[in-house]
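This report concerns only the one structure given below.
With one protein chain removed, the remaining protein chains of the complex are shown where they sit.
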């Protein structure tokens, strides 16, 4: 990506940019995360939009100075709204060459990446290290990188004894210089981080920051300027799991029954904190089966309850999901998707649980499936999910993913009111003769009776049952009960809006997606349209039921294609043909639903697709006959 | 169904028939099952083909003389091969009017049904009983039934004191007369049932039999004759669960790890018996999760092992199914499908687990799914399933159903040889450097290493892994591993045959099905073709992967329609339209696979569809534009 | 249907109302003749009648099995769940609604086999539940398979040559679990003792666990005898803090003294199970806190308006 403008100034060139991606990586425990978060915060305060992604090793404290030990943050800064992590990295700050290597192997760095690396390894006593350091840098340079080898640790030790406790601040200072950050705001931010520590510690850290600033100034002869327009409304920054948790409280959830599993757990950590202050219970159950069992029992008894999990946990909940549908108990299950199958890639993103969420339960179990497309929606979806669950007496599964969970986004601070809470628990007496499944023949809806309501005594059973809630083996009643449960989905469907098309409303290619790929797809579509291509995109917030009008929308385009993060066979694989190709999950559903030849481009890289990768795939598809 | 020929004989009219359906029902414990089985056996010996279905109450010993207490058998007798339970019942023998009523309410009886009922209730001291007895019979008569009220119990008591212990034999004798059974063979059969009892008991029972024969002769002035051609090959009669169990032993299975669940359990009862004589272990685990865990561990360790279950049990196995796929451990799981969702209709048939078998596991988990269409195939499928599981290192799910499980069919006695057994466990040393997932890039296949093989030490993990079996988080490796697992399915697909079309190879309508609906569908197709309609049918033995050439076959017909036993919305339901209709399971898959507008007709009645119901649905579809 | 106002309702329905046994009768039970479950049902119904418990304030939760049909036959709120998971649903009901009384009924397979993990942990949670296991030492509904409490050597459909494992001593398991607060054993054929045991359990705050030795004349007559005869040997526990042993029982079986507050003694008594089942209160510790108390549920205690205030404070922390 070319620089958008170059200004020569007195001390250094100022390079004006619309946006940039910077990474800060180190060994676990060296503090890159902390420094990067401060950098992001200050950037946001200055008026940049951003999307940050944590880089986390898969063990707690892996052997240092290895590829697997890399920990840190990846920050996309922009003068415009950001909805995803973007393309290749433009700047990387690394404390050692193995951290750098892990990013090279992950194919995350732009060819012309600017690298700032601690040069201490150049003179390491261990020859292997010296050699690999040199080789890695040489290779990068050959591809076009702009490399700054800086004595970060050495300089740090001019101020403090243990460089592990301060070099992150030095590096932060360097970034402050490079991105022309307001150093006063940065210093304030650092002081506030250490606000519980002594004045001396605060001063020391600010001194390290300044040291880094000066070091960069000496070493690098340019600075980046990313225009920042101050936000007109108050903005919040949080990750998707925090958004889910806050959204849940705003939706009126009072109980959460869970079992720890990456990458879902941190949402329940947040809930444990919030409930501590706002009333409510987090119950860590003995396993995921018990977690949903308790949630179901609690919601059955009238308490607004949710459960949060990820792939393997969803698998264990399968039988209870069926019970929820059969008994028409409202329930919200959040599935923070990770890489599968089985334990798979526990910390990585995949959109692999669409079909399993829809179809895991034996028999017919209609349910609602929703997927937020960004972190802001993670908050708001919880309110809608709760309402649907209760109004329709249905199971609502909310599908987020590992990247939403750990990414941070800025979005307008939500307005709170008591309206998003459910009404007080209904304890009114039940008229004699009221049936627990008094299905409205047209809508399938029926009034929910809550234990404790006088006169409402009735049985709830996992067996097929009559409107009276009695066990029933009658052929027609089984058919009817199935019909009523299915009918509710139609009733909901009638209230959904036709999805809005982003980009061209008709043309050569429509891209269909769901969840967090919306952002990068929209960017790819923007770029294609700039080239004059007629391309549109839709993103489905409801996966079950589908919104109305899809076939009609599809008919306006020559080609339709799904882009999502789960596995599908590629056309150019040997042995793939019309008979054998396994389509991706959403494309499979849409093909059946519309009978349109919906193609797909998907990858299971354990990371989101970049706008440019999507751009390439769409271009290729457009070029095909 | 009109009688096919009427001959007047000296004592009674002889009515010649191609086939007939007779039911024998009573309260649980009154012995209809036993008598009916003898009747069926003798009919088979005389050369009739047959299909029998057990009628089982859903409690162990429900209150007697109620609709829910009905227990018995339904036997379809024919001079030609029978593949299913057929249409409405032609003759019913009932010990009380509530048993009869349950069959009326179940809509199982033909309007012109011949009813033989114990007349003792006509004079019951309880007026309610007298009244309901009369009403039920009057109603039947009004519709056209031919009713014989017979003093069965009274007559029984002329020979023995406790009629509960003998009236089933009297009824059997009546049936013997009605169907002109060879009374010597029948008497022999009775003696052999009581062969462990005294000569006196045997004689008594034969006397009861004769009594029944004479009673019928006095009462009924006609007899049925169903032509019987003696079988040219030895035939066996068993139910589908016994066939699965025997097939499993013939396939070389040595271990079965299970947890009881209706209607699957009796297959494991049979295996417990067989293994007792043939070597092998049935392990009843603490739950279904442990059951598959033990099976997987055992197969991983080289022992040929299976697990057998039904809906709710499948749900619990979900996580382990994913592990099986991820580790490429061979495994065969038999799912005897029952009515869902949740506990649903535990004793009743449904074909509701196709999508859940395919898609229950989070992430992408390619597996093989096979479905036998009749009881004979229940036997043979086990051998194929075992071979595929081992050759492809894959999970094979075999879907049978409650009707196959409890129905009895006659089929040619399988020929046994050691060839259907797996080769002896491979304990040869493993060459240095052999990888546990040494995927062939084209086929996805790799050599399985078995613990104990010297030099083969390697790790098997649920995490994503490299060919060396090491934990791997690399984007490309995750993509590759997914591709290799998917590739195996294609490799298998290439070896499958194009399905054979039954009936017209091109024309107006193609019916697609799977599992035990093949029989009734083929009969419906026969009848339509007799009327000159151009109709064909295919039945899929492989549901994953689909066999080749489906789209091509579909293209030869104006309309394509799936008939199966799971839920779908009907076109004539209010609110159903192109946007909202939920298709049945196979039709959903086929629509996506072929992009052909595959329609569906399905019911969840908890019983099979009758040929005539399918005939009606197909006729209706043919008549539509 | 017109909804009545609460006051009107109370006036119409409840005033001066005394509950009779009929008020607790649900569907007509469909168990076999002679099934021990009948007695347990009527014991619970009598208890509710005696205590004049409002039917709407009780939730009966069960799993799947013959025994788990229980809630259908009791006219309270009832949840007939899935196999092995009754304890989880019941825990949810109680955590969600501490104001309700929760009764859990399970079979031996349901509780001790597939439900084993939940059983273990629920005892530890000590949520205020009354738990009744109807232990017929067999899988009845699925027709005669071995259960954890089936005696070694018993031939069943899955152990045609005899069960190979020694039966599980569920009493000794429970007495090993931290926080077990109430453990009693009784039998379906000792109705007076059954009634008193269930009543004591009902009145205990915490998880009160009652194992009822339950006759299944169909599938486990070998265990408890057929036609009214009881084969299994048993012994009554006499304890002033325990379940009173009526005179009539003294003739039926030996009676020994036991102190239900003494955990070590209870463990010894539990080991008797292997020769002569102890009937009575094995262990009782009313001072173990219940889970719902410990969780300090404050959910109901702040107003929606106050919640909005606090939620806004929370949002402040995320605001740039």
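Letters are used for the chains, namely A, B and C, taken in the order the chains are written, and counting of residues starts over at 1 for each.
Convention: contacts are C-beta pairs under 8 Å (C-beta built on N, C-alpha and C of every residue); 3 or more make two chains touch, one makes a residue touch a chain.
What you see is a predicted model; the values in this text were computed from it and never measured.
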Kindly name the visible chains that come into contact with the excluded chain. A, B, C
One chain is left out of this view; which of B:94, B:209, B:244 or B:410 touches it in the full complex? B:410
Among B:287, B:377 or B:579, which residue is in touch with the absent chain? B:287
Candidates B:152, B:246 or B:535 - the one touching the absent chain: B:246
Just to verify: which one of B:66, B:219, B:443 or B:461 makes contact with the chain not shown? B:461
Note that chain C touches the absent chain at residues 113-118, 120-121, 124-125, 148, 164-169, 172-179, 264, 267-268, 270, 291, 294-296
Footprint left on chain B by the chain that the document does not show: 41, 44-45, 231, 234-238, 242, 246, 249-250, 254-255, 257, 274, 277-281, 283, 285-287, 289-290, 292-303, 305, 319-320, 323, 327, 410, 413-414, 416-418, 421, 427-429, 431, 433-434, 451-463, 470-471
Residues on chain A that touch the omitted chain in the whole complex? 59-63, 68, 258-262, 265, 268-269, 272-273, 276, 282, 284, 286-288, 312, 342-343
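One rule holds for everything that comes next: only the chains that are shown with their structure count from here on.
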With centres defined as the mean C-alpha position, give me the chain A-chain B separation in Å. 46
From the mean C-alpha coordinate of chain B to that of chain C, what's the distance rounded to whole Å? 38
When you check chain C against every other chain, which residues touch at least two of them? 64, 82
Specify, in ascending order, the residues of chain A that touch 2 or more different other chains. 319, 323, 327, 461-463
